[in-house]
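Contents: one structure, followed by commentary.
Only one protein chain is missing from this complex, and each of the others stays in its spot.
This part shows chain A:
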Amino acid sequence: MNQETELIQPPAQVASKAVKGEAIIKVIDMHKWYEQFHVLRGLNLEVSKGERIVICGPSGSGKSTFIRCINRLEEHQRGQIIVDGIELTDDLRNIDTIRREVGMVFQHFNLFPHLTVLENCCLAPIWVRKTPRKEAEQIAMKYLERVKIPDQAKKYPGQLSGGQQQRVAIARSLCMNPKIMLFDEPTSALDPEMIKEVLDVMIELAESGMTMLCVTHEMGFAKTVADRVIFMDQGEIVEQGIPKEFFGNPREARTRQFLQQILNH
């Protein structure tokens, strides 16, 4: 048995709240190049509202680049990405509108070190959503309680552990009340004993019906919460399916090889 599943101890598969047919993200034949290098090669994906998707794949397969395209941290050169009914183009207003609705959690947390935890959480609601400061602070405290660190609100990120910082980062994204949450390897920069506290928060978030796209190697997490697991390799979606089928009976040889490598360590 691998370590991750032991850590999480899934009670049962978390019930899906996905609303079939209502696509909140649509990716149609999307390509991306870095100079001459063809990173993403014709991706197609539809994500329903409330769906939880785990994306895995070997390093360099383009999975991080893919989710970074969804809030336009990376630009795609061909095909379409439509988020919440708005197509991502060069139009800066569209990009800003979409970024307001899409939260992102990074591998290295990327908290703002010159601001306290509370200020980190309030900043975007105050400046982007124009929420009054008082109200923004109340909302922030609510989410800090939800990620179980309200007592650290006055501290600076540099004074917190990695796991605490990542939970703050999740709270910071939630303060913008996003419709979609993107996770870019949220646990891979953490010490092993801190992975669980972050995954617990993510599982709780999944239970609440948030639409989630998560790049991760935590297969236990995938089994517990994912509606769909996507396997990417060399810039393509090789295989996707519900966790039971994906892990129990992978169709593609590349998927089988990958799963063997990460599950048998």
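Just so we're on the same page, a contact is a pair of C-beta atoms (placed from the backbone, for glycine too) under 8 Å apart; a residue touches a chain by one contact, two chains touch by 3 or more; residues count from 1.
Quick note on the criterion: contacts and distances are computed from a predicted model.
One chain of this complex is left out of the view, and of "ABC transporter permease subunit", "Fe-S cluster assembly protein SufD", "Phosphonate C-P lyase system protein PhnH" or "Tryptophan synthase alpha chain", the protein name its UniProt record gives is "ABC transporter permease subunit". Across A:N44, A:Q77, A:Q159 or A:Q261, the single residue that touches the chain missing here is A:Q159. For the chain left out of this panel, the touching residue among A:L73, A:I86 or A:M141 is A:L73.
When the omitted chain is restored, the residue from A:H76, A:R172 or A:K196 that touches it is A:R172. Of the listed residues A:M104, A:L118 or A:V215, the one in contact with the hidden chain in the full complex is A:M104. Listed by residue number, the positions of chain A touching the unshown chain are 71, 73, 96, 99-100, 102-104, 106, 108-114, 123-124, 127-128, 156-159, 172-173, 176.
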